[in-house]
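Following: one structure in structure tokens, then a few remarks.
Only one protein chain is missing from this complex, and each of the others stays in its spot.
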Amino acid sequence: MLIILDKYISTENLNTVMARLEQLNVMIQVHEEKDKKVIVVLDGAEYLSLETLEILPGVERIINIKKPYRLVSREYKPADTVVKVNGIPFGGENFQIVAGPCAVENEEQVMIIAKAVKEAGAVLLRGGAYKPRTSPYSFQGLEEEGLKLLAKAREKTGLPVVTEVLDVRDLEVVAYYADMIQIGARNMQNFPLLKEVARLEKPVLLKRGLSATIEEWLLAAEYIMQGGNPRIILCERGIRTFETFTRNTLDLSAVPAIKTLSHLPIIVDPSHGCGKWFLVPPLAKAACAVGAHGLMVEVHHQPSCALSDGEQSLTPGKFHKLMQEINKIKQCLT
Amino acid sequence: MLIILDKYISTENLNTVMARLEQLNVMIQVHEEKDKKVIVVLDGAEYLSLETLEILPGVERIINIKKPYRLVSREYKPADTVVKVNGIPFGGENFQIVAGPCAVENEEQVMIIAKAVKEAGAVLLRGGAYKPRTSPYSFQGLEEEGLKLLAKAREKTGLPVVTEVLDVRDLEVVAYYADMIQIGARNMQNFPLLKEVARLEKPVLLKRGLSATIEEWLLAAEYIMQGGNPRIILCERGIRTFETFTRNTLDLSAVPAIKTLSHLPIIVDPSHGCGKWFLVPPLAKAACAVGAHGLMVEVHHQPSCALSDGEQSLTPGKFHKLMQEINKIKQCLT
Amino acid sequence: MLIILDKYISTENLNTVMARLEQLNVMIQVHEEKDKKVIVVLDGAEYLSLETLEILPGVERIINIKKPYRLVSREYKPADTVVKVNGIPFGGENFQIVAGPCAVENEEQVMIIAKAVKEAGAVLLRGGAYKPRTSPYSFQGLEEEGLKLLAKAREKTGLPVVTEVLDVRDLEVVAYYADMIQIGARNMQNFPLLKEVARLEKPVLLKRGLSATIEEWLLAAEYIMQGGNPRIILCERGIRTFETFTRNTLDLSAVPAIKTLSHLPIIVDPSHGCGKWFLVPPLAKAACAVGAHGLMVEVHHQPSCALSDGEQSLTPGKFHKLMQEINKIKQCLT
Partner (left out) sequence: MLIILDKYISTENLNTVMARLEQLNVMIQVHEEKDKKVIVVLDGAEYLSLETLEILPGVERIINIKKPYRLVSREYKPADTVVKVNGIPFGGENFQIVAGPCAVENEEQVMIIAKAVKEAGAVLLRGGAYKPRTSPYSFQGLEEEGLKLLAKAREKTGLPVVTEVLDVRDLEVVAYYADMIQIGARNMQNFPLLKEVARLEKPVLLKRGLSATIEEWLLAAEYIMQGGNPRIILCERGIRTFETFTRNTLDLSAVPAIKTLSHLPIIVDPSHGCGKWFLVPPLAKAACAVGAHGLMVEVHHQPSCALSDGEQSLTPGKFHKLMQEINKIKQCLT
């Protein structure tokens, strides 16, 4: 922690700062830069927030030179973490495909899509039973009925399922049916929910918030890991920017950034990332080339009739073609 | 709802679109613009999401010309809504001050601050008992103990209290102690929480999400109103932008925008809006001049020792001076 | 300048850093924080960009603790700068109104509007002769013909005029007719243009770029001041964000921020800030209350026939009413 002072800070103001630091019982060293004073806080300031010192007269800036997260950092664990979802490994050298409908609509729909994505090479089935919808008038999901249909699809296809939970009160039932719990973008900073999934044995898919910085995202993961659950997979799904042609702006630089800062696996969701089906294949290939540990892709057999996100869903045929191209890229990358 | 087609759409593709619309059983009219075809959906499309039609070949764009929210709109209720919090009216011609510490830290702190803000003219006490913190290592709040201290402060000062709820499971206890429930920026789209506060008799303070558009914000309010609770006060608290000097960018244009689009009261939180105490007074005055129905200001008697947000808190002295200036502006505005 | 090193940096890598610093001939001190090494660069690093050192192995971060601008800073000149435009003072305790059409369209239009804004209390006439238009098919301005009409309006009304220059080659003719030169948002970082206006005797109105941080904006002003022209007035006109209801998001916090960081006058353009005429009056009042040194408002007698920005222009009647309200606020603020 560094405290930058105005070089000409009055003795009285300097004493106030020093008194406060003594009170906090931290070791310090003071140095004079050309026209600043710099206090280097040597120790004891572990998780103290000294930001409030910024309010003291003569204090110009507080600079935290320590990363605010710990357990999820590369420094803490240099080796890649591999998270197994029903035996399927995510992270390290693995590249896995998660696919399925945005929302579970009915049995026929789930079965047709599950069968199709498995044939094309997906290893995990996605599907929403509880849907976070911007409008109260939009389809809100089949809830437990949807979970049962996902379980049925798993029986038929052998694909483990990942599905989103919105409400801590649904966590038990979702965990009962799902193989991996998804925390959606809107809940990335739903701290009670993070604390609850931290208590589970199940792996957690943590999507990046619409306007979350990489640091805030890793701190959300820190909540889960510090709470006892190290089985976390991150998912980049686009951030909110001024651009309106795409639904979000997919931030593929987040993939190598996360791989540098953290040991956790990271996959990419190009469907939400762009919001337009015809942009999904090129972005999926880019996500593979940028070094992601996998993809999560929305597939629907009748996109124009989908109850949600039809405009960003691939048909089984387009998805199958994409998987073949992805395989070619994976081969030449290794 | 308008559907824009490529003028040269093939008969086959046009038939697909028409078949889908017939299936949806909506009345339409088709017209030819210079080099587009325009389908005007006349009726029946109330809450249908026709967006998915965008995926059909030959369809260029779907344009929803109806506002997606209804109950919170001016069209639905032309007159200003006045929400009473323990008899204190928000909205209409009223301008009310909510003030207090960011977080409840201990009895002495709450009492000193509550007394000070009341003397300065605040009519409601704010204070966090459950704190949403970006880092799991930051102070998380005193929880129910904090609620009890707020209740005590209310006894002593007569100020009703508003406090934030993060978890649906805490709603009952929070509602037991609080006079108004706050939904924080990170929970603006926590839909289960919105649906629960919709069932309460208590007024709800709905803060704008960090990256929420005005439309998304009003749709969050629609969740609460459509769920049965019309006692909603909106609170602008800054949005996330590229600017780093301020913690957020306070969007004061949202105040007249909301007053045009909706009948709900809207107040402004300049403390979170800028994140720096010395910017709070000028922004508070601007919020008053722009037509807000009130302010929510963070006050702390020892900002440099605050357990959270000290750098954006006013001292009682500065707050008192600000209230006097605000009163002058209010007078000359009326 | 601070250089943060990994505490466990190898001797070899540390030597590389030290060698480079010696080569740059700067004085340093090295200190050990809990798990970082901190190099404080004491002197000589005035305007060196040491950022490139970040590329050396073992270097974690370079932190510049000195403000990158100098002449425009409060530290350099504590007292407010007052810029006179034809004798009319901007800055300090003054609050001045600049108004007029977005673009000069014809003589009748300029005369009607100039007369109206003067009667309402404007002290400067604005009007575009050279227009930066997003589309090549939009009206590009009357160019020198427009400048002549502005000069005619000045003769008739006595109002000095401010108008935008887009091209260094037009600077001489624009400077010949105008009393103040406007650098528009799109040209805030048009450095050749900044260097040229720096050579003029005329005052310069420097608008904030669409996505410029406050620091970048002040650095643009530094170009002008360092080039020899201290007569600079800053103008906040809204920044680009994700919000689409407003054309831009007016950042009123920039006003007190600039007044803290710099001695230069700052005015606000609510018309471009929001892009909707009905939001202009409340935002203009807010700009006055937040402490701006003045306003720049677009006025048109027939907004629905305006060749540009009609949707954000006030009619003379609405402008006159706004001026009366502004006067009331100004009175109670002093």
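Residue numbering begins at 1 within each chain, and the chains themselves are lettered A, B and C in the order written.
Here is the rule we use: a contact is a pair of C-beta atoms (placed from the backbone, for glycine too) under 8 Å apart; a residue touches a chain by one contact, two chains touch by 3 or more.
All figures in this text were calculated on a predicted structure; none of them were measured in a lab.
Undergrad: So one chain is hidden, and I want to know which residue out of A:287, A:307 or A:323 touches that hidden chain in the complete assembly.
TA: The missing chain is touched by A:287.
Undergrad: Out of C:111, C:173, C:210 or C:333, which touches the unshown chain?
TA: Per the contact definition at the top, the residue touching the missing chain is C:210.
Undergrad: Among C:92, C:121 or C:310, which one touches the chain that has been omitted from the display?
TA: C:310
Undergrad: Which positions on chain A touch the chain that was left off?
TA: Residues of chain A in contact with the hidden chain: 211, 213-215, 239, 241-246, 249-253, 255-257, 260, 273-274, 278-279, 282-283, 285-291, 325, 328-329, 331-333.
Undergrad: Since one chain isn't shown, list which residues of chain C touch it in the complete complex.
TA: Its contact residues with the unshown chain are 20, 47, 49, 51-56, 68-69, 132-139, 166-169, 186-187, 189-192, 210-211, 216, 219, 222-223, 226-227, 240, 277, 303-311, 313.
Undergrad: If you put the missing chain back, which residues of chain B would it touch?
TA: Within chain B, the residues touching the omitted chain are 1-2, 4, 29, 31-36, 38, 40-43, 45-46, 60-61, 63, 65-66, 240-242, 244.
Here, only the chains that are shown with their structure count from here on.
Undergrad: Report back the single chain whose CA centre is most distant from the CA centre of chain B.
TA: Max centre-to-centre separation from chain B belongs to C.
Undergrad: Roughly how many whole angstrom separate the Cα centroids of chain A and chain B?
TA: Here chain A and chain B have centroids separated by 25 Å.
Undergrad: Rounded to a whole Å, what is the gap between the Cα centroids of chain B and chain C?
TA: 31
Undergrad: Among the residues of chain B, which ones contact at least 2 other chains?
TA: Within chain B, the residues that touch at least two other chains are 211.
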